[in-house]
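Reading through the structure tokens given below for one structure.
Every protein chain except one is present and positioned as in the full complex.
Letters A and B mark the chains in the order given here, with residues in each chain numbered from 1 onward.
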Amino acid sequence: MGFLQFIWDGIWAVLSLGNFALIKILLIANIILITVSYLVYFERKISAWTQNRIGPNRVGWRGALQPFADVFKLLLKEDIVPEKANKPLHTLAPFIALFVAFSTYAVLPIGPAIQIGEETVNLVVADINMGILYVLALTSIGVYAITFAGYSSGSKYSLLGGIRSSAQMISYEVSMGFSIAGVVMMAESLSPIKIVESQSGLLWNALIQPIGFITFVVAAFAETNRLPFDLPEAEPELVGGFHTEYSSMKFAGFFLAEYANMIIASAMIITLYLGGWQIPYIETLNLGTTVTTILQISAFMVKMGALLFFFIWVRWSIPRFRYDQLMSLGWKVMFPLSLLNVVYVAVIIMLFNV
Amino acid sequence: MPQNSQEILLMLPHVVIGVGIVISLLIEMYSKKSETILPWISLFVFVFAGVHSIINISANQILFGGMLEVGGKPAIFNFIFNIGAALLILNSIDYIKKYESNHGEYYILIQSAILGMMVMAGSKDIFMIFIGLELMSIAFYVLAGINKKKSSSNEAALKYFLLGAFATGFIVYGIALIYGVSSTTSVDSIIQNFSTFTQNILFIVGLLLFIIGFSFKIAAFPFHMWVPDVYQGSATTVTGLMSTTGKTAAFSVLLIILSASLINYNIDIFAPYFAVIATLSMLYGSIVAIAQKNLKRMLAYSSISHAGYMAIGLAAANSEAFSGIIFYLAAYTFMNIGAFGIISIIEKQNDANTDLTAYAGLASKSPILAAFMSLFMFALAGIPPLAGFFGKYYVFISAIEADLTWLAVVGVFSSVISVYFYLRLVVYMYFKESEKDIDLHIDKYSLLSVVVSGILVIYFGISPDSLLNLILSVVN
Partner (left out) sequence: MNIYDIIFYLFAIVTLVSAAFVVSTKNIVHAAFFLIFTFFGVAGLYILLGADFIGVVQILVYVGGILILLLFGVMLTNKITNVEIRSGTTQIVPALIGVGLFAGILVLTMVSTEWKSAPGEIPFTTAYSLGKVLLTDFVLIFELLGILLLIALIGAASIARREKE
């Protein structure tokens, strides 16, 4: 027994390292992977529903195994690298996209702190003070994936897609940053957990600063390159945009990253504006800690699901912008609005001394 | 809060210019007639700031917890910057129409450049020096290339930007090292512990890098490469501003760093450096200027040699030298602005009429312009009893007092050389027949600007004590 106890102690020590970081990383990575594959399925189903079609219905019960079929198909395809491509960068680009997509989630909390034995475990991989800035920094690195993909493919469609994307993402990052400034001013902290905690009751930022909420959501759509802002990959004009020359798993990498970014964007919107895991006034019901925690985590999941549905819904409802419209919307409407929001929040804080 | 609002009242000149920038921007955005409104706004702002500074010269205070000094020495510099800029604005009203790039940003950028200079002259913190410098430099980089259709203007902007950024790199590196030793950015506390810090080689290297960076900005000899092309290629009014107020601002920073430490603690480790720079700049500027046929280029080389004369004062490093430098800067600003003002009147599109030959026979066509041009040339050459003479005189005297007689002798020798090319222009104007028929259009505002500069040059020459006493009262 002593020996087993020793091994168990060793494993426990490793697992509990950094507030159970390893377990949380494994959990989060797998949750994202599974969510992404089913997100694709749901996107196809919802688009079919919007367009009055049936959608995937052959593989498994009502097409439920469709995501696996998709993944196997992509895995078995031949990996083609164009002759004119810049090979190292061409290979690297999807990895950057995946790296960003998976590491960003590290700072976004999915629930309140829970007690396991004697330890308090935060339901977030890394509770760092600069959490929100960390997300912004990583998002800005995400631009490189598309830029490098566009540059290295040796194709003009890819190049145009890459240029469009870098211009678009930089432009919308500005209004995104200023929208976040309003939230940070309210919470007086850059830590996502503190930001969530500052939105107790019905003090959701979406209700207090609706302008900031709208600018952030629009910027989030632009940052994830989703319709109506999917100009980097606009099919009618650019074939496939930056991923025209990608096939097999490298293409799947971009595909995966795009949907993972959607999840991150939703989580960001929830954390910053929709009160995170909180359910307003749940503490007045006296349900006990365990039940409350479970309810709160489910609340987070429900909010996430609603937002993901919103993302897909918008994609199939709104047509694509023209490029100059996109730029003038970003710089002439969203940017001034987000600046206005900062002033507005400052006035609110001064008046009510929140 | 109430204390801060009082401090804002004390720095009213800075605030007025800052507000002027924003108002000009709004007018440029919403008004169709911005080209006719903006000059008057800038003029008002500059005259107000200049007059306000000189009236409140005795209210010497340090604001915002040791950041900005108002009144005293900075007030004199502010007066030079603002009145110089106001004179150039008067010139610009007509001159800028000759280019098709008559946009509001011209005036906005000039205002920000002057704001940067005022921050530099009043700074009591190394950060303030750096930000003031950047505010001035960025505005100048853009102003140098304001005429986008002229390739020489584009070239000037690019060269000025590259070399200016290079010099800024030196300054920042120097600041980093200085901070590393002193662990403070306050100029006063650095100066108080100057003698302890100078035992540390890191501090000396930092200070040297800092001074080298500013040697670029004052256009002294080994760091002068950008001067001729930039001065020739930029719009004439912009050149006038760069060569006078820009140089004054750079010198004001050198005086902030050096004067207190040198006078109070008598530590002079940089005298050899400045002596060498002064000698080389004076001789190089004067000799090369002889070969120039283009007036703007000639004045560029003359500007290098004037930087040399002023650097004599830095090498001499006593309180007479520092008041002499300030007097020299004031005199140089007004005579050079006058000279560039006349060039801007005579210049036509595409750099036409900036050569010496264009000035042949000017005396018969416009006696008043010729007379004022001769006045400014005499003043630049240092012929008594004009302001330029007393500037040189005070600096040379201070060099002799500091046992640097040889430097004063070199200075006098170089002045004698420079008389040749300054007087050559006078000879052209009075004793040569004009070769081509030049249609001369004299704008009344430009003429007003030239006349005011001329009066100031004569006034400072006839009664130098009026200005010098003011300077002495604030230097000590």
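The rule we apply is simple: a residue touches a chain if its C-beta (ideal position, glycine included) is under 8 Å from a C-beta of that chain, and two chains touch if they have at least 3 such contacts.
It should be emphasised that the depicted structure is a prediction, and the values quoted were computed from it without experimental measurement.
J.: Taking the entire complex into account, which one of A:33, A:48, A:81 or A:141 touches the absent chain?
T.: A:141
J.: Just one of A:48, A:65, A:98 or A:167 touches the chain that is missing; which is it?
T.: A:167
J.: Which listed residue (B:78, B:112 or B:398) would be found touching the missing chain in the intact complex?
T.: Answer from the full complex: B:112 touches the omitted chain.
J.: Where the complex has a chain not shown, which of B:25, B:172, B:276 or B:448 is the residue touching it?
T.: Going through B:25, B:172, B:276 or B:448 one by one, B:25 is the residue touching the chain not shown.
J.: Suppose we count only contacts with the excluded chain; which residues of chain A make the list?
T.: The missing chain touches chain A at positions 86, 89, 128-130, 133-134, 136-137, 139-141, 143-144, 147-148, 150-151, 159, 162-163, 166-167, 170, 173, 190.
J.: Name every residue on chain B in touch with the hidden partner chain.
T.: 18, 21, 25, 63-65, 67-68, 100-101, 103, 105, 108-109, 112, 115, 119, 125, 127-128, 131-132, 134-135, 138-139, 141-142, 145-146, 148-149, 157, 177, 181, 183, 200-202, 205
Keep in mind that, in the parts below, only the chains that are shown with their structure count from here on.
J.: Using mean CA coordinates as chain centres, what's the gap between chain A and chain B in Å?
T.: Their C-alpha centroids are separated by 54 Å.
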